[in-house]
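Removed: one protein chain of the complex. Kept in place: all other protein chains.
And now, chain A:
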Amino acid sequence: MSAGAGAGRGAGGIVRGVLRTRSGRLGAALSGLIVLAALVSLVWTPYDPTQVDPADSWAPPFGRHPLGADRLGRDLCSQLLAGARITLAVAVGTTALAAVIGLALALSAVLPPPPVARGVVHLVDVLVAFPLLLIALVLAAVFPGRTWTTVVALGLGLGVQVGRVTRGELRRVLATDYVLAARAAGAGTGRIVRRHLLPNVAPTLWVQLSLTAGVAVVAEAALSYLGLGPPPPAPSWGRSLHDLQPYLTLRPLVLLWPGLAIVLTVLGFNLLGDGLREAADPHLRPAPHTAVDGAP
């Protein structure tokens, strides 16, 4: 039963499990591309992404500039590569924060005695009612032009949503017979959380977090588009869309690059999430149920 290895502990097992699924492979490839772009941009870009050169205004692609240049003659390819860095930072930061906040909220909504837990549940209900972008806008207005503002705002907003979904899952798992059996076997709360709750909510959590990463990418672009993202010299993809948008009818092709980058990144994260879910869920693994049936 090689299928069993996928659920094995450790990162190696998870990675192998993800790569066994088709969506996982595709998602990993797309996400890997973004990571690669971000890493490459740290040491090399064709041009300085902020370098203005009037002579190259609207330079065509596949010439001196691989993807062409914008009105000010800035190299689009360099901007795209450097933008991957911001996108990745925001996506990873937001998702990590959302995971921590979401899990903390969800656990404190199911584990403590009823009065406390109920308080948390009400708190989450109230927080969910706040529109995510509104929180982000307020934070961005108060602390303008910093990447961490975007990350904190999105992480808070999305973390609350992750918490709500995860709480439902935790409640489902807490009510199972295997948790009852674990308690009868002498397991305390900590062990039940680590051994039974977290692994069993992991499939849903992975999907949640991959969606979160996708939303974060889009939201960062939207904030930048509104001029509330990371400050101007940093060429985020949303910023590029914002800058190029007036020329949509004149030069549709230049808008294609940042737009495509955003779409592919979101798609990559979501596919990766699907792969993680499949790898984490033993029932979705191609394990032949009949393998050892029939014996005693």
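Basically, a residue touches a chain if its C-beta (ideal position, glycine included) is under 8 Å from a C-beta of that chain, and two chains touch if they have at least 3 such contacts; residues count from 1.
Everything that follows uses one rule, which is that contacts and distances are computed from a predicted model.
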Name under which UniProt lists the unshown chain, selected from "Transcriptional regulator, PadR family", "Phenolic acid decarboxylase", "Isoquinoline 1-oxidoreductase, alpha subunit" or "Putative cell wall oligopeptide ABC transporter (ATP binding protein)": "Putative cell wall oligopeptide ABC transporter (ATP binding protein)"
Omitted-chain contact residue, chosen from A:55, A:129 or A:185: A:185
Identified contact with the non-displayed chain, of A:166, A:200, A:224 or A:265: A:200
Chain A residues that touch the omitted chain in the full complex: 1, 4, 7, 114, 117-118, 121, 171, 176-178, 180-189, 191, 195-196, 199-200, 282-283, 287, 289, 291-296
